[in-house]
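Here the complex is missing one protein chain, while the rest keep their positions.
After this line comes chain A, so read on.
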Amino acid sequence: MTAFLASQRFAILFASHNRQLCRAYSGLQKCESLLFTSPPSLLFQHQIQTGVPNITNVATASANDKPDNDAMIRRDLASLYEDIRESLGKSQATLTPIAQYYFDGEGKAIRPMITMCLAKAINCHLNQTSSDMIEKQKKVAQVVEMIHTASLVHDDVIDLAESRRNKSSANVVWGQKRSIVAGDFVVGRAIEICAAMQSDPVFELITKMVADLVNGELMQLDGSATEDERFAHYLEKTFKKTASLIAYSCQSVSVLAGADTSLQNIAFQFGRQLGMAFQLVDDVLDFVATSAQLGKPAAADLRLGLATAPVLFAAHKFPELNPLIQRRFNQPGDVETAFYLVHRSDGLQRTKELASQYCDDAVTQLAHLSPSSYQQILYTLTHELLNRMK
């Protein structure tokens, strides 16, 4: 048993050391194998010993357990949005509808779902049942969802977006100024709720998350990366803009449960890898799904001048994409050319493979926890995330 644990500790150490090494490399190939897994032999051993499913043959939870836990999660999610609306409601009549606009429960709610499921999985693992702590974990999910939504509102003003989640964006309905200020209001309330949790480490993690969100947005504006640096730049931006939310959120709930550093790291890495996969799939869908499915216009990234993973992979096969990437697709016909070339290349396939690798690593992290029905839900969720269509 100790040998197994030691091998796992080594695997985590090796994986994290790998990340640091890879960070220093430039170049597409090296970045592709970045980050994830321990050497294949160790992974294989681990799977044999614990029967952990690899992402391609994830077993869903047994039929008996699933409906109950599913229902409990849905109840928790519904009450989460109610709580958010309530905390934003006690204010000026003209502010409330804007503040509450995206908290109608119509979104995918993927972040709170992941946060709360992981919280429960960790609670099972550590045998923690305190209702006080569970309430605080729900607050973490609440805070993260509020901050995430506020950042969406601000992003829509920055991107001049006109629709989101199948309705007009807030800035179209109420104007840019009020949307921005309403976003600040939501952030202010979120920080208040976070402070009320009385946990300095959690607050620090949330502030790191907020800083990463802004810096990720700034990175996205910055077109100065050279060809070699582009993929690493894209991965770092993706962590900051998307994965950081989920990573810090998962780490926070583990802190509240009393996790030690190594368990916190597992929670963080799980959230991080899942977040990276989520964004990669999002980037694929931008090329593949229709606007009706997405709830927002398709090929939006190209139109904003953003070169996401499919484009970067495609440029490997079609170097003529590089000048287009450099000028952020701002010439007439650039967006169409890029769209066409991406579909002709293996860019989408390679992006999906990369997402799959991230999911595999997320699952590896998750496997460190004691078996529980919430762990099963997360396995299923990871699998569904990889294969989603919107």
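Going forward, a residue touches a chain if its C-beta (ideal position, glycine included) is under 8 Å from a C-beta of that chain, and two chains touch if they have at least 3 such contacts; residues count from 1.
Methods note: contacts and distances are computed from a predicted model.
The chain not displayed here is annotated in its UniProt record as "Decaprenyl-diphosphate synthase subunit 2", chosen from "60S ribosomal protein L27", "Aminomethyltransferase", "Decaprenyl-diphosphate synthase subunit 2" or "Transmembrane channel-like protein".
The missing chain, though absent from the display, is touched by one residue of A:Asn215, A:Asn322 or A:Thr337; that residue is A:Asn215. Note on the undisplayed chain: of the listed residues A:Glu82, A:Glu204, A:Asp260 or A:Glu320, the one touching it is A:Glu204. When you scan A:Leu77, A:Ile158 or A:Ala299 for touch with the missing chain, the hit is A:Ile158. Touching residues on chain A toward the chain that is not drawn are 91-92, 94-95, 154, 157-158, 160, 175-178, 180-182, 184-185, 187-189, 191-192, 194-196, 198, 200, 203-204, 206-208, 210-211, 213-215, 217-218, 221-222.
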